[in-house]
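Every protein chain but one is kept in place in this view of the complex.
The block that comes next holds subunit A.
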């Protein structure tokens, strides 16, 4: 087979994305600081600790239940900064518009962006707009970059998970991916599921007082909870064991996944975070999360059970055990 081409799966956030990053992008760009496996780079500029992150948004369709590409582009970068325990300060926004795109739709997207930025408490301070000829883009692509202030001395990092730690998620998984899929042409399932897109910096701010008990924060976006936990297990060199019955999943998400043969553990989220916390502080972390409006369905979904190999496994609903791997390529609906 020809392995010389970029495939859609290289952007899925799963194993192919990792391969592209590790085999091509990082080796070529190693002379500049790269975020590596974390959501943002940590910079120390003149004694001031900053987090810096960038992300591009190419979602299809651009409007979906509960949100659109605009609020997604704000919340996504705010969350990447927040996952370093940083306080997001300001963002840049770059638009790539396709010739013929409607101004009315752009206005709606901009209004959502303004509202999302206000909610997150960040300022949009610089930006750029390019227009490409008809057929050379897909209506609208948005890039956002952000800077956040790191005001703690904690080691919040994908490599900090320790044996015994509890894994907490702030709510139901898979809502964003299923909301977008439901709105896609040809499917039009009325699942009632809305995107969970939200800025998580408020939830993170409420967790920071846990101090050194807070080991890892990560938002499980593309690739879903499974891929994110696999990354953390590899980075930390630990075994993670999930408890399937404790995974919070909306019935609508379960239903659509069951019809299409998708696994909710691999479906994207845009307003969820995984917090890996020392066991003695786990109950408190859960209580703190549940007091926040974005964490009322928070649950402990597993724990770090060993020091070996970067393995993730799941005790299934019925008491069996199975492995959990990274997303391979795109999740594709099955044939029957």
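Here is the rule we go by: a contact is a pair of C-beta atoms (placed from the backbone, for glycine too) under 8 Å apart; a residue touches a chain by one contact, two chains touch by 3 or more; residues count from 1.
The working rule: contacts and distances are computed from a predicted model.
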{"item": "Among \"Oligopeptide ABC transporter, periplasmic oligopeptide-binding protein\", \"sulfate adenylyltransferase\", \"Sulfurtransferase-like selenium metabolism protein YedF\" or \"Hydrogenase formation protein HypD\", UniProt-listed name of the chain not shown", "value": "\"Hydrogenase formation protein HypD\""}
{"item": "Chain not shown: contacting residue from A:16, A:156, A:253 or A:268", "value": "A:16"}
{"item": "Missing-chain contacts mapped onto subunit A", "value": "1-3, 5-9, 14-16, 19, 186-187, 245, 251, 260-261, 263, 314-325, 328-336"}
